[in-house]
Each structure stands twice: as structure tokens, then as C-alpha cells.
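One structure, as C-alpha cells, below. Some questions next.
All protein chains of the complex are present and in place, except for one that has been dropped.
Note that the chains take the letters A, B, C and D in the order they are written out, and that residue 1 is the start of every chain.
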Amino acid sequence: MTQALDQIFVLTKQWLLGFVPASAQPICSAILSVVPVLIGFPLLFAITTWLERKGLGRLQNRYGPNRTGPYGLFQPIADAIKSLTKEDIVPLTADHTVHFLAPVLLAAASFLGYAVLPIGRNMVLVNMNAGVLYFFAVGSVVELAVFMAGWSSRSKYSLLGAMRAIAQMISYEVPLVLASIVAIMQAGSLSTVAIVDKQAGYTGIWPHWFVFTPWGVVGFALFMIAATAESNRSPFDLPEGESEIIAGYYIEYSGFKFALFFLGEYLGMFATSGMAITLFLGGWSAPFSFLTWIPSYVWFFAKLLALIAGFIWIRGTLPRLRMDQLMSLAWEFILPMALLNMLDAGIWHFMPAGVLRWLVCTAIVAVPCVLLGQGLKRNKKFQVRTYQFAK
Amino acid sequence: MTVTFLILAVITVAGTAAAMGLRNAVHCVLALTVGFAGVAAIYLQLDAQFVGLTQIMVYVGAVAILAVFAIMMTHTPLPAKPPTYSSFWLLGSVVAAAVFAVLAWAICSSAASTQGLPPEPEVSVQQIGDALMHQFVLPLEIMGLLLTAALIGAVVIAMDRREETK
Amino acid sequence: MVGEGILKGLVETARNFFGSYVGKDRLTTVQYPEERLPQIEAARSFPFLVYDGPDWDKGMRCVACQICEKECPPKCILIKKSADKKPDAVGKPQFYPAVFNIDISVCMSCQICVEVCPFDAIKMDVDYDLSTDDRFGDLLLDKERLAKSNEYYNAIHPTEAAAVDAHFAEERAKAEAKAKAATEAKAAAEAKVAPAAQEQPVGGETQ
Amino acid sequence: MITDASPAAQPELEPLSETSEEQLLEIAMGPQHPSTHGVFRMNVVLDGEHVVRLKPVFGYLHRNHEKIAESETYLGSMPYTDRLDYMCPITNNWAYALAVEKLAGIQVPERAEYLRVIVGELTRLQNHACLIGFLMQDMGSSGTPLMYAFREREKILDLFESLTGARMMCNYMRFGGCRVDMPAGWLEQAQNVVREFPRFLDEYENLLVSNEILMERTQGVGVLSKELAINAGMSGPMARASGVNYDIRKVDKYSIYERFAFRVPLGAHGDVYDRYMIRFLEMRESLKILNEAMRDIPAGPIVDPKMRIRGFRPKPGEAYGRIESPKGELGFYLISNGSLNPYRYRVRPPSLINLTVLEDLCIGQNVADVVAILGSVDIVLGEVDR
Partner (left out) sequence: MSSLQSYLLLSALLFSIGLAGALTRRNAILVLIGIELMLNSANLNFIAFWRYGPAPAKLTGIMFAIFSISVAAAEAAVGLAIILAAYRHSKTTDLDQMNSLKG
């Protein structure tokens, strides 16, 4: 029974495929796999915008949207209708073709990454041999779309925003890839399915997730920091810092194209979160062995929503970094830590299992982490100050 | 020669031709990325998955962005439009056409052209990694050295030496 | 330790997140059309003219002295004095406003007209959800639209209105005594007692 | 166009070199910009991301306040002063009332002075709380501190409303006192608000004071030296953050401020962090004043009984009345020729004077710092443009 529930989507697809002739089966299979992703994740986007506005509202002691529908649940629909009916303004001097292509390319590129994400047991669009590489390769297309948007608008603000965005994305792609390498090293494969399978076992009730190792937790933290920067989320949302350069590269967009940018940004966030889940949080596997009866896709989306909640929480709390600080964080902290973490993962691999391995590997990452942090703090010379009063 | 190959070839050639022919430099680079992506797709079609993805990552994600950055940085705000093509464009085109003619003649008359498609080789990333670490370890090390040198060299060359000249 | 301050901030926002579900003091938003804040007595929106009795035109306290027109800082009041004098409640002939207009697109709700009025004839309303789609016609309030009854005034500003009423009652008693004395002295039969008892005579006090 | 947008880390505050003019990027921040705190424009010339020149452009909100006041009666200008610094109308009222009282030699009853101090310090609380919130908003913390500040401000505005009838355009002071006395139960309500305010300050402290990102963004940014602060005529928290011990409440001892035990916090660095911490500490000091004032408030009249509301003609002369408004030294200069309206009426707005150093603070900084620096100056365009 639980088996059937777990595989219900796979079985449904098989059953549906039985009705089409054998020659059309590959293409039908592709359609049947792609369409749910094309529908499901935009739906998740709608839910996330609602969640974000509600969550941010509560963080800020407000109600958040509560007028459209019960608990404001129809707010995303209202937003969609609004953005669809808005006038689409293109600046007179803009490069019309590129201006039009940029949001389309961005949204399309954001969708591509989902092809290798295993969202459930046997539920992956393409089990690619070089899945993780594919993921990062299509991720780099987003930069091009951002540049197209910023350049074609012929606005100084959008150009400045695009330059910031590209500089930030390129800088954080390196730590993002380096942070994910530890999981690849341990799994011995670039295939996302193989990485998840490697984490699917249990010792007692505890899962074999990579995040429950010293290098795993550091890798996960670094990956999430880099992913936050990569998807332009607060506190790394400088490219669209609305208080500085207003909206960055998509300042000249309105209506549906603006909505596409919004969609692309959120899809990118889901994709990188999904990759973090795949690499470190055991993908679709349950957190405890006695919870495996819950279908695998439920676990995947539960983890995804938990990460999104974390994003929202951080967004509601932290101010934005500055460009040079962002860069120095990437190059002076995240990059050395990621390299060190790779070494740590290697040592973990070759040391015999036991308490000693734990101690050694924890020390290797924890001590430099603290030292680097202290060094950064001392270098920057910032501290909580005490103040004097006039006599 | 399959339909897929034809489509990809047309996209690639159109992209690269546009990249070399368009007036606006940024348009050229954007068109070029289409060409690069087309080449990557052809690699995938040829079962070279790893190379294809690397091609996208390096060319679309890095080289194109780098070129675009360079164009933005060397942008002169002068309104006067300089001519797009060099003064000896005719000579250049003739040379290029001649090269293509020679190459095409060579290919068409080559004996290698008679081969059929061998069965799909099983190339996993693990194999590539193994090969890089064993058989090709010396080239790999040299490549690492080269990339490091290029990184440092590029930074040194591009660095603004305004402070020193003062 | 780096990140300590960030963690503290995260804990604080989390506390507010959950606190907003528990405590009312964190979630201070008032869901406006459904629920409203309690009416505040001191509140002020735009001025209105007080009248006594059932007939707004007859019972209007304003005697068109034009002090408010002069003192209004943005000059949003227009008063045209009547040509004739109308015998007011006490019987004293007084001018009345032939035209009394307030342009509430100009009015800045400063309450100075209320403070300078010697006759307690103009007061501040508390109605705040006002809107119109007629930009020019609907924002110029004339005499009829400005007139509000004394009962309404009593309802929105009870303490203030009670003091005004007490003051008027005193004045009325004085005026009645005076009128009585006059009738007795003159012994004239024309007993021109106020037709409606509740119509208060408008006092002649200055400043 | 853009020159230094390369991904490599840029050294902080590198010495500016002679970049050729065409490589500079001039952007107009404002008048339609979310973080200019109103309709304000900064023409910023950037070299990469660094500010080379900055030209403030203002006057979009000019309403001819001073000239209108010269054709109004003395009282008629009182509601207009509400609209100068619309974040803290009561202190504007107070400064104007003080100037007129000086001009005409009017005494203010004891109870009215206490009332003035209470509402004045409440105004300071809400202004400083909101300012810190806005500053964080400018640095992109998606409005959370601002919303907390607004939550507290709401309580203070409720107090103002039940006292004066309006939340923001209070029009509360009168020459020789205040317009209305406290309604029943107001003092308890106010004491309640003051008692709960420290909880909000602790919340702020947890959220912001030791936040690493915030410290990195604000410490050493927009440094205003003590000399420049004095030479440019800075006042208020802006001057005190640079270490200038200048608080008009202590210097002039106007009203009844010498009766309260409060301290004046002084900054040592004069950067954005100091400017916002000084305001933070001032809120705590204001709470002390409020507690004492609400404990000691005597009974009595609230306005000078000799004062007439109409036909007020001060004898010819001139007077300058100033107070420590939340933003700095707010002064009104009046010349009377014995008629119903002032012959000359001049406002010394703290926002405008504090804004004059904006270019000095911003040059060499990052473009992202410009909004933080502008936020820390604490301007209200109603007061700057008048």
C-alpha cells in the first residue's frame, strides 16, 4: 500500500503510457514527465509568494494579505491577474528584441535545472550521468538573461544592477560548486539519483544524510550561503536592492514580463534549494527510518518548504550587505572554507569510522572557521561600542 | 545526417554568422552564445555529455559574460558610429571563403567519409575522471598550472595601474 | 564569535513571529472596515455648523460675524452676511449667514475657527471616512450640508457640548429674567415669549 | 560608462584617481527614489561604485511657508508649523510658541510646561524609533525594524490623538500654554506606553545593535569629524555623534528641562553607527525625563489666563526661540512691528543645515552607503524645503 502510494505518479504514468502506440511512447513519456514539473513548480511559486507575504507579515507583526479569499489564500491569483492586465511598457530607446527575450530566457533557464532533481523515488526527469554538472551549466545561462535585461533597458540603474548581479553570480558560483563537491566526492558520482541513493540508508533510526557529518554540515551551510547569493535573496539582494538601485536589472519591466522575472527568481531559489536537499539533506528520503511510509515526494517538498521558510526568516531579519563586503565574504571566507572542507571530506573518507574520525574532522573545519571569522572581524575592526555621556 | 543534426547545424551556423556579421557588438556576443549552445547540443548529440555541459558552462557562462563585460568596459560614449568592418574586409572574406572551399574539398574527397556510426560508447563521468587522474595526469597538471598562470596574468594585465603612475 | 549578533536577531524575529499569534499587543493592526478604534472625543476632521431645534435654517447659531472667515489660516471659509436681520431666538435682531461655504479641499482641520467663534456656532466633526468622486462640486460644503444638530454635537463631543449647553442655559435664564423684567416694566401686552422653549437664545457675549 | 565592475574585491575607500570624465557614471537618485525620504534628488557621479561627486537638489516640496506666515496672524501660523517636520509636529509647535512667548514676554503656567515636556519627549521617542527603522529599511532589512517602530509609534500617536485630536497635525501649543488639558485617564495611558517602551528598545537592541552585517555596513562609513560638525553648524544627534557636546535642553535650559536628570550621550567616531546609537541612547534618556515629568506634573491652569486668542499684537521687537527638536536645533526668528502679523518670520530647520554636509560624508563611499548616510542624517523634506 505505502509502496503504491509512494510510486503513484510513476505508476499513473506507466498506465497512461499503455494507451499510446509504442512509436509515440518516448515523446509521450517526456511530455508526461515535463508537464507536471511545469505546472507544479509555478504552483509552488504561487504558494511561496503567499507564504512569504504572510510570514514576513507575522515577523513584522502585521497580518499580511488577508482580504482575498480565506487567509488571503487567493492573493497569488489576484497578483497574477494584476500583473497580466497591467500595461506592458517598453522604454522607447530599449533594444526591443533583447528586452523581450531576456525574461523568457530567464524563466526557461530556471526551468531547465529541474530536469535532474529527483523529487521522489524513481521520480526524476532525466537520470543524467553528469547531473550536477548539468545543473550548474544551465544555471550559468541565467547570468546571460540578467545581462540581457539590464543592458537592453538602456537605463543606468538597470545596467548597474545587471553588473552587480553578474559579478555576484559569477563570484558565488565558484563557492557553490566547491561546496557541493564534497557530496559528489562521497557519493562518487555526478548523478543526482546516485547521490540520493547513497544517503537513503539508515543506522538504527538515523539516516545517512551527508549533513550529519562534519564536512556535510559545513558544506551545507556554505552551499546555502552561496545559494542565497546566487538566487539574489536577502541579505545578498544587492542586484535588486530596492533602496539603492530600486529594482536593479528589471527596473524597466512591467506587467507580465516583470512577473516572469519574479517567477524565474523564485524558480531559481527552489532549484538551488532542491539541489541542496539532494546533495546534503538526503533528497526524498525520510528523516527517520520509521517514517519511510510517508511518500518520498512529500518529504522532498517538506524539506523544500522548510528551506524556503528559512529564506523568508532570514529575509525578514537581516539588512543587506554591501558589494565589496559581499565579495570579500565570498573570497575570504566561503572559498577557503569550501577548499578546506574538501580536504576534510577526503580525510573522512580514508579514516576508519569511529569517534576519532569525528573528532579529527570536526576540528579540521571548526577551528579554521572560528579563526577565519575572528580574523575577518578583527580586520574589519568592527565591534559593539560603548558610549560616554557628557558630564 | 539526421533531422536533429540539421536543425542544430542551422541554429549553430545562423548564430555564429550573425555573431560575425551584426553591427552591435553586444548583439554579436548574444548571437554567439546561440552558436556556442548549438555546438554544445551537437556534442550532446554525439554522446559527449560531459564535454557538452562543460562547453555550456565555459562558453555561455563564462566566455560570453566576459566578452560582454569587456564590451561594456570599452564602450565609448561617442555618438559617431565607427565602421563595423575592417578596411580590408573584402580580402578577409575572400580568404575565409577560400579556406572553406579547400577544407570542404578535402573533407568530401577524404576516405574517412565512408565510415558509418559505430555503436554508442558507454562513457561515464567516472571513466573520464579515471582517465584524467591516471592516463592524462600530466596534461591535467600542466593545464592547472596554465589556468593559474592565466588567472594571475589576466588580473595583472587588467589591473588599473593608476596609483603607480601618479 | 561571528554570527552571534545575526543569531540574536533571528531569535528576536522568531519571537515576534510567534508572539504575533499569542499577544494582542504585538499585532496592533486594526482591520478597518470591520472593526474600528473607539471614538475619541478630542478627534477632529472638518468643521460643521451647530443648530438648535428641528429646523436647521431657523435654529442655526451662526450670526455671520465673520470672525472665523478672517482667522482661518488657509482662508477656506466664505461667509456672506444677510442684508436683513432675522430675529433670533431671544428676539434680538441678528444677521444670519446668507452664504456659508467651507471648501474642505482647502481646510486643514486646524480647529482655529472653533476656538475663535464667540457663539459656539462652529464645531469640529469626527467623521473620518469621507470620500467623494466629485472633485469640484462635492468638496465645497454649503450651509445646508454643514448644518448638524446640537444632539449630534452632544453625541460626538459629550463633555465639551455639556459645557456649552450649560453655558447657554445660564445665558437663557439671564435673558428670560431680563425679558421678564422688561415686560413687567413696560407692561406691554405683546408677550413675545419664545415660541419654542428649547430654542436657546444666542448669547451676546464677546470673546 | 561603468569602469570598475570587475568581480574582484575592491579595496575599501581607495584613493580616488583622475578617471577621465567620460568613464564616470552620473545617476539621478530621486526625486522618485524609494530611499530619499521624500521628494529629494541627489545627482551622484560614480566612478564604478564609488561616489565622486554628489549634488543634492531640493525644493520639490517648497510651500512658501515663511512668506505665508508673514501674512497670517501669529496664531494662524501655528497649524502650518505642524507641516514642517511632519514626523514631530509638536516640537515644531513648541519652538514657534517659544519664539512668540519670548517676543511678547508671556509666562507659561507650570502644568503647561510639564505637558509640553511630556508630549515633546514622546515626539522624540517616536521620531528616533522610526528613524532607526527607516535607516534599516534603507539598508535593506525589508522593513522589520521599521514595522516594530511603527507598532510603538502607533501607541504614541494614539496618545496624541486622544490629547490633541489629531495624530500628526496636532496644533497643540498655544502662546502661553497648551490648547487642551489631558482628558481623563490619559496620564495612565501614557505611563503605560512609557513603561512598555523599554521592551521595544530591548527588541531593537537584540535585532540590530550587535548584528555583524549592520556593524560592517555602518561602522567607519560617512564619518563626520568634530571640526566639520562645528564648522557646518550641525546640531542634534548628528553633532553629538561626532562628539560635540551640544544639547539645547542643557545649553539653553528652556522650559523646565533643568529639573530633570538626564544625560547627553556623545559619540566618538561620528560614523553612521554612532549616529544611530546616539539616537538609541537618547530614547532611553527621554524615557527617564518622561517618567519624572509624569510623576511630578502639578495641577493648575494650562494656559496664561491673560493671553487672548484674537487680536494678538506683540509690541515691536524681535525674538529667536529655539528648542532641541529630535532632529537638532529648531529655531524660529520673528520680527514684530506691532501689527497682527509678523514683519519677518524665519525658520532655522535642522534638517536643512544637517543636510549641507551630505556631499562631504558621501564622497569616496560606495553608492549603497549613500542611502545609509542620508538616512542617518535624518531629514524630513517638509522641513528642508519649507
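Of note:
Simple rule for what comes next: a contact is a pair of C-beta atoms (placed from the backbone, for glycine too) under 8 Å apart; a residue touches a chain by one contact, two chains touch by 3 or more.
In this text, all values refer to a predicted model and were calculated from it rather than measured experimentally.
In the entire assembly, the chain absent from the figure touches the shown chains B.
Residues 1-2, 5, 9, 12-13, 16-17, 19-20, 25, 28-29, 32, 35-36, 39, 42-43, 46-48, 50-51, 54-55, 58-59, 62-63, 66-67, 69-71, 73-74, 76, 82-89, 91-93, 95-97, 99-100, 103-104, 107-108, 110, 112-118, 121-123, 127-128, 131-132, 136, 139, 143, 146-147, 149-151, 153-155, 157-158, 160 of chain B touch the missing chain (whole complex, contact as defined above).
Just so we're on the same page, only the chains that are shown with their structure count from here on.
Chain centres here are C-alpha means, and the one lying farthest from chain D is B. We define each chain's centre as the mean of its Cα atoms; on that basis chain A and chain B are separated by 29 Å. In this assembly, the C-alpha centroid of chain B lies 60 Å from the C-alpha centroid of chain D. Counting partner chains per residue, chain C has residues 2-3, 5-6, 9, 12-13, 16, 26, 28 touching two or more of them.
Among the residues of chain D, those in touch with two or more other chains are 1-2, 5-6, 8, 144, 148, 151, 207, 209-215.
Within the complex formed with chain B, the residues of chain A that make contact are 95, 98, 128-130, 133-134, 136-141, 143-144, 147-148, 151, 159, 163, 166, 170, 173, 188-191. On the side of chain A, the complex with chain D involves touching residues 56, 59-62, 156-157, 159-160, 163-164, 167-168, 170-171, 234-235, 237-238, 241-246, 315-325, 327-328, 331-332, 377, 380-385, 387-390.
Interface residues of chain C facing chain A in the complex, by the touch rule stated above, are 1-3, 5-6, 9-10, 12-14, 16-17, 19-21, 26-29, 31.
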